[in-house]
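Removed: one protein chain of the complex. Kept in place: all other protein chains.
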Amino acid sequence: MAGSAELALQDVSLRFGGVQAIRDINLTVPPGGITAIIGPNGAGKTSVLNVVSRFYRPQEGWVTYGNTNLLTLRPYQVIHHGIARSFQNVALFKELSVFDNLLVGADHLSKVTLVENIFRLPRSRTHERNARRRAERVLEFLDIGHLRNRVAGELSFGDQKLVDMGRALMADPTFLMLDEPAAGLQESQKVWLGRVIPGIPDEYGATVLLIDHDMGLVLGVSSNVIVMDHGAKIAEGPPDEVRNDPRVIAAYLGQEET
Amino acid sequence: MNILLPPGRRLERIGIALLIVVAVIFPKAYGGQDYLISQARLVMIYGLAAVTLNLLVGFGGQISLGHAGLLAIGAYTVPVLGNNYNWPTWALILAAGVTTALVGLVLGLPTGRLRGHYLAITTLGFGLAVPELALSTRVAPLTNGSEGLIVPTPTIGSFTFDSAGHPEAFYYLCLVVVLLCLLAILSLLGSSSGRRFMAVRDSEDAAAAMGINTWLTKVVLFTTSAFFTGIAGALLAFQDGVIAPTTFPFGLSLLFLAIVIMGGMASVWGSIAGALILIVVQVEASNQPGLSDAIIGAVVVLILLLAPDGLAGLARRLWRLAAGLGIPWSAGVGPRLRRQPAAEPPEAGERPPVEVRHGR
Partner (left out) sequence: MVDFGQYIIHGLAFGAIYALVALGFNLIFKTTGVVNFAAGAMGTAVTMILWSTLDRSVPLAAAWLIAMAAALLIGVLTEAIFMQRVERSPVLIQIVVTLGLLLVIEGAVNRIWGAEPKLIPSLASSKALAIGSWYTSANDIFIMALTLSLAGVLYLALERTRYGLAMRAVAQDREVAALMGIRSFRYVTASWAVGVLVAGVGAVLFVPLYGGGLVPTMMDNVAVFAFAAAVLGGFGSLAGAVVGGFLIGIFSNLVGGYLSTDLEVSLIFLLIVLVLYVRPQGLFGVDAKTRL
């Protein structure tokens, strides 16, 4: 898979009926490294991810990843260009085992046909072997190997979030979007997440774009922070600058600090 | 060979193995009782049809209230082609599969937009339309209307497998065909294609995010399910000897749904066991004229109220109970038991890793 590229949103606006979710935003995420988007609830952070994943079509603006105009893609094509994501409300394949959930993440990497699968022709077997090998790596990386045979729907929310992230990693992304990875995790898991995430660009060669409310996590892992409020970008910069920016503090006033 | 069966589903494998053993022994144990052999064939045929329906609704998460319609297409293909052209039996069976697959493909096309109750109604309409068309005077030249068509007897070379003269031979023919289909379906389910169906069932959004074209997957699902249904239909045609529109009433579609749900959604052995049970019920109930449908309906409702996840769900729960009680051999599904430790990721170029068991 080609190397990581720059994600850019230009003059993007997104409306739902009367609600303006994203307001004329200009955003770039440079390749390599970890960028975070923070902001109070309703700021439009998840909407940005959903626009990039092509679940929503913005009324205005351009969205590009490297040389690709993402707006020409259908949702299932996004991953072929290297962009994978996790979900705020998890969206695991609840009836499948954790291991199978991971395998699905890698299934897009090969073009095995149905007939090949039925007769277990070589390409099918090779794909299975490679996918399983990759899944073992991911299980180890996230330290969830002991959950491999559990039915995904039966896990605790925090564990499900880890599997969700693992599934995205399985897809061999060059750009990984994590939607509130720390939400619902226990304190110990958050700490550990803070150690795992920085390893992703090196281990998997992917840029990380992360959305979260947990200030400690965000400020600890990111090299660049973008702050949104009411659908617009209000600040951007390295964590320390952003944390002391008066506009950012004002936006969060009244919100509980995590 | 581990790879042919859904990995790690020990319960499923035991169930299937048991059924196969029973199926192979059956005619030897009950040889001479032609009626029983015939009913046993029906169990296999209905079992296959139920499995294909389960593929669609249990593994694929779709809805179909018109399964009898697909069966009818497969069934009619045999006499229509067999009486007009001299095709060998295996070709007729394959043709039945292909024809039904094409119809299934067409049925799957609107699933981009249709779901839930709308899909239910559409498939219901389909299931009703097929026998109506077969009956109608416009299509009568092909289907011979209400009189139906006589089905040529199956042959391999010079050996005839007619259900009257050689009931056991025909039984084994059915067994072989059904087993081949089941093998193919199980192989499919344990592969990336099977995972794809289940992913779309569980979360279309996540599936799309993982690169799955959900609409195409559903079309492939309908087509594949229909293919095997067509084969079941062909076997049914050979079994009955005569095919008429009245062979495929709405009640038959409902029967298959009942079998699937009773056996347990997304459980292959459950569907076969369900077929066994409901055919037994049907045989007993046929002693009560006019009430047989009602009895089936009553059985279905009762089972749904008491055990909505069917036989398979029940078995799974018992299995876990046994695991919880510490009975050693039941450790296949235990929720809190630790499995083998993660294999060391091999260096590039090394020999392949240890075969890892996974799945439920």
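Lettered A and B in written order, each chain numbered from 1.
One rule holds for everything that comes next: a contact is a pair of C-beta atoms (placed from the backbone, for glycine too) under 8 Å apart; a residue touches a chain by one contact, two chains touch by 3 or more.
Keep in mind that this is a model prediction, so the values were computed, not measured.
Engineer: Among the options B:133, B:150 or B:169, which residue touches the chain absent from this view?
Structural biologist: Reading the full complex, the residue touching the unseen chain is B:133.
Engineer: So one chain is hidden, and I want to know which residue out of B:16, B:221, B:261 or B:311 touches that hidden chain in the complete assembly.
Structural biologist: Going through B:16, B:221, B:261 or B:311 one by one, B:261 is the residue touching the chain not shown.
Engineer: Quickly run down the residues of chain B that touch the omitted chain.
Structural biologist: Residues in contact with the chain left out: 57, 63, 65, 110, 113-114, 116-118, 120-122, 124-126, 128-129, 132-133, 135-138, 250-251, 254, 257-258, 261, 290-291, 293-298, 300-301, 304-305, 308.
By our rule, only the chains that are shown with their structure count from here on.
Engineer: What residues on chain B touch chain A, complex-wise?
Structural biologist: Result: residues 3-4, 8, 184, 187-188, 191-196, 198-199, 201-203, 205-214, 220, 224, 266, 335, 338-339, 341-343, 345-346, 352-353, 356-360 of chain B touch chain A.
Engineer: For chain A, which residues count as touching chain B in their complex?
Structural biologist: Touch residues, chain A against chain B: 53, 55, 74-80, 84-85, 87, 91-97, 99-100, 103-105, 107-108, 110, 112, 114, 117-120, 124-125, 127-129, 131-133, 136-137, 139-140, 145-146, 148-151, 154, 167, 171.
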